[in-house]
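Showing just some of the chains, left in place.
The letters A, B and C name the chains in turn, as written, and every chain counts its residues from 1.
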Amino acid sequence: MAVMTAPPLFELRSVSKTYPGVAALQGVSLSIAPGEVLGLIGENGAGKSTLMKILGGIVAPTSGEVVVDGTIHTSWSVKEATRAGIAFVHQELNLFENLDVAANVLIGREPRRYGWLNLIDVDEARRRVTAILQRLGVDFAADTPVEDLSIAQCQMVEIAKALSLDARILILDEPTSSLTLPETQRLLQVIAELKKSNVAIIYITHRLAEIIECADRVMVLRDGRHAGQLDKTDISRDTMIRMMIGRDLKTMYLPPAAAPEADGLSLHDVVTDAYPQCAVSLEVRRGEIVGLAGLMGAGRTELAETVAGMRRARGGRILLDGKAVTAGSVGAAIASGIYLAPEDRKRTGLLLEMPIDGNVTIADLSRLATGWLVDRTGEREVARVQCSRLSVAAPGVDTMAFTLSGGNQQKIVLAKWLSMQPAVMIFDEPTRGIDVGAKGEIYGIMRALADAGVAVLMISSDMEEVIGVSDRILVMHEGRVSGGLAREAFSEHAVLTLATGGTGDEART
Amino acid sequence: MLKKELGLLVLILVICAITTVLNPQFISQVNLMNLANQIGLFGLLAIGLGLVIITGGIELSVGSMLALLGILFLKLLVELEVDWPIALIVTLLAGTLIGIVHGVLITRLKLQAFVVTLCGLLIYRGVARWWTADSTEGFGYGGGFETLEWLASGRFMGVPHTFIFFVVVCCLMAIVLHRSVFGRYLFAVGKNEEAARYSGLPTNLVIVAAYAICGLLTAISSILFVFYTQSVSPSAHGNFYELYAIAAAVLGGCSLRGGEGSILGIALGMILLQVLQNLVNMLGIPSSLNFAVMGAVILIGVIADRELQRRRRHRLVRAAPAGAPPETARAGAAPGKTEPHAVPSSRA
Amino acid sequence: AQEKKTLAFVVNVPADFWTIARRGTEKAQAELKNYNIEFYIPGEMSAAAQKKIIEDLLARKVAGIAISPVNPDNSTEILNQAASKAVLFTHDADAPKSNRVMYIGTDNVDAGRRAGELMKKALPGGGKAMLFVGTMDAANARERSQGIKEALAGSKIEIIDIRTDGGDQAKAKANVEDTLTKYPNIDLLVGLWAYNTPQIYNAVKAAGKAGKVKIVGFDEDQQTLKGISEGVIDGTVVQQPYEFGYQSMIKLAKYIEGDKSVVPANKLDIVPTQVVDKSNVADFAKKIQTLLRK
């Protein structure tokens, strides 16, 4: 309790938030003192983001109060929150691609000149932002248009935006979900610096290692309720997981039931649009899970989408069980049993405003149809079977997809493909932003698929996951497969070496 | 889902009842049949536009197409003295073709539907005027298409064929939209085109098909209109009709963001608009107020719909299990979720 | 060779009426080898669109303009400007306040009076009449209805209402249908614009009231003539747009060449209107057909 000696800077008292049909938060209290790093963890849909949005004035609580420096606030808006010194890095990117980095960082707080004219002092803005960017150690300039940045760089812009506020409280909602390891390290350093200058930080993440590294105190949410707290000394992986899901987690790796078959997916010199100079060859046999690791932008998604027909290959051949696959259209890929669970669930994975059954059957409708017409009963039956098989937590198959939590949404995406007997199943970041409990279930599904003779390719940037789940790891670097690792050779060091352009020999040392 | 349609139906009935009280001739058979005829004439346009709107698109050139296709049909029939079945088929094909071109420009070249069809609006009107040298085309002394004339403008037991057509098309389209695989694809594409593409749907084809159907229905409508007005004046024929059709679809519950709407709703929307037009005449309201009445009713309808939705959401929140206490007022105005595409573009 | 001078014939709105006038200008062109005759139709019926055409013509330094001003009362300024740079005639609609050299065309009030006479003839015992027109903010619509009212003064014919359609023919027909329903005992329908009469004719026939309801109209739409010969339409007051086109071009050329005698003392060259009814419709239709056939 040593950390709590300082008076709380900021308090939320017994806040609740109800959305139609969902009680996102129920009577949660939270307080934070200057210079404290509070780790906030919990499963998907536990209410972490909602709690932070209330703190940041974006969402109005259904009940409860906000207390700042001892004053109770009845109305609490973004403006007031900003004035009170709260800076917020949202879970989703909130950038304006049509503006440059400096404009994005200072949006809403532009330095002005000529008084009443309210003109923007562009030079001053650049100067200020450049200073912040240097502090973050990033490699782009303040006048770069944001549309030219990678996702990781965008994430850094978000962080720069929060830093530029000179905030008293900094909220980071999964800031590292798309950052690479070095970038994450850099961020954790910055957090340590901020802590020294007495800034309070609330840090949300699903990567527990980061919490262990930086948090002074951990608060756990479960199903919208306060599920416990841990002081610095009590923080450990196991205790956190137990508090989050209310039970212990089994080890991730499940060995395959049998040795992989010879058949499967093989790529010969496939060239993608993103890296026209590189040809990729690789092989995924039926019955094995191949992890595809690499840094952001290594070209994995691009490759997966090319195989699954969303993009046209510039060259090369794709074979399934030795036979050439007609590439270039999703329909053709689907016809040969190659499916992709894409990395961006909300944008490309789901029809958020359709019910579960519509989502599960959308790719297979013509087969389910009697003549031209959709077979409604058959459709519901398929959805019901898949939902119970994947234990989707939803009131019924006519529940709208957008009301589900992230993990359940991901299961719906999987249900869509599993109902169609895949031959090759590609998972692109299958657990991005998904909580530990659901992660375990999804790993189970992958293994079951492999055991049923499916060739499983898993793209992931989560080192723990790649190492913990795969039977074999391939690593990509700038469009090339820079190496492969067998299970015995798995190590974070080896994967990272390959991912940053090292050779296989270096990786083995 | 059906709540919206029910509300619209009630509104129509109330308006009809009031009008009847003020002027009982409103429900005379003659008037109802005239009304039915108007609904039939304009209804097809609204159905076509509704499909396009459901895919998240828009079609602004309907009025101009009506003029150009009408003139094409008359030229074929009267000047080239082609047999009517051929003239009919050529016109329908031309309409479908225009729709396909729009669809291809939008999907292949990734142009915005608003821009493409705005250009269509200008171009087709211009071509129609230039082709006829700005003079009205009529049937003149031509003949030999009595069957077609009877089909297009006759009555069956007092009911205008146009209305019968409309009902048939509605039923057909209701099945297509709400029961068929294609219909499901239309909604899917309208709700989230990317996700639809990633699920292997032929999204471009679906969109092109929607525009093609819209073009075909417009072409059918153009022929019905030709027989209704007996002539086509290239500069005025069909002016602003796209707006009526869009208004009907919106009144009927289509969202211009795509992915929402029903045939029943669109049909009721058009019925309401035509009832309004008719009552302006039946009650002797100055014709000049015609537009104003229409605009006001659409606006009120849309606001009421929005308000009802808000209330319902409100009620749901109150009904939510958790001890949901006071400050509900703000929860009602909940952000985000109901409009997941609340990106600025969707406001357009 | 000396460069050809340009004469422009500017109308108010796209309409068929002007197709006949165009034939007149074409005939004039055949006679006036030293001139270029051009025909201008604004995209929409608005003073702005027409004014723009005038400005462009003046910029091109045309020698003569014959125009049917959209809004004569309020266009004095631009017309005067045109008159100062070119020889300016008005046709179809006059702008007496302007410096135009002369007006060639119909006296619309008088045309209205003649229609009024036709109405009285159709309904000797009096009755209820209804007027249909595109928009009442057009000068000719106002003048014609004024003429009708003058002629009907003192008679037992009552004008119940004027319904407008904004130029939309489908709406024009629907207006007639609704009128027939609302006033089942209506006696007489009058179409003020060229397309109104055929739409009245269509709607009346479709309602099975042909012959029971009298119809009087303006202008010489094909269907109007057909209706007259069938006896469904009682008569129409026709103008002579062909003469507008022909006379204005010929006289413009003469005036430009210095022959000021073409201008009458009162500067009004009224082209008489004609009443077409069952007695003369056959001849008239033949005449129009030959005119329209190039």
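Rule of thumb we're sticking to: a residue touches a chain if its C-beta (ideal position, glycine included) is under 8 Å from a C-beta of that chain, and two chains touch if they have at least 3 such contacts.
The shown structure was predicted, so the numbers you read here are calculated from the model rather than taken from an experiment.
Whole-complex chain count, expressed with the shown labels: A x1, B x2, C x1.
Note that in this section only the chains that are shown with their structure count from here on.
Taken as a contact graph, the chains are arranged in an open line, each linked only to its neighbours along the path. The distance from the centre of chain A to the centre of chain C, each centre being the mean of the chain's C-alpha atoms, comes to 73 Å. Residues of chain C found to touch two or more other chains are absent.
Shared contact sites, meaning residues of chain B that touch two or more other chains, are absent.
Every residue of chain B that touches chain C in the complex is listed here, in rising order: 23, 25, 28, 30-31, 34, 37-38, 41, 129, 133-136, 138, 140, 153, 225, 228-231, 233-237, 239-240, 277-278, 281-282, 284, 287-288. On the chain C side of its complex with chain B, the touching residues are 13-16, 18-19, 22, 41, 43-44, 161, 163-165, 167-175, 177-182, 184, 195, 198-199, 202, 206-207, 221-223.
If you check the complex, the residues on chain B that touch chain A are 175, 179-185, 187-188, 191-192, 194-202, 259, 313, 316-317, 320-328, 330-331, 334-335, 337, 340.
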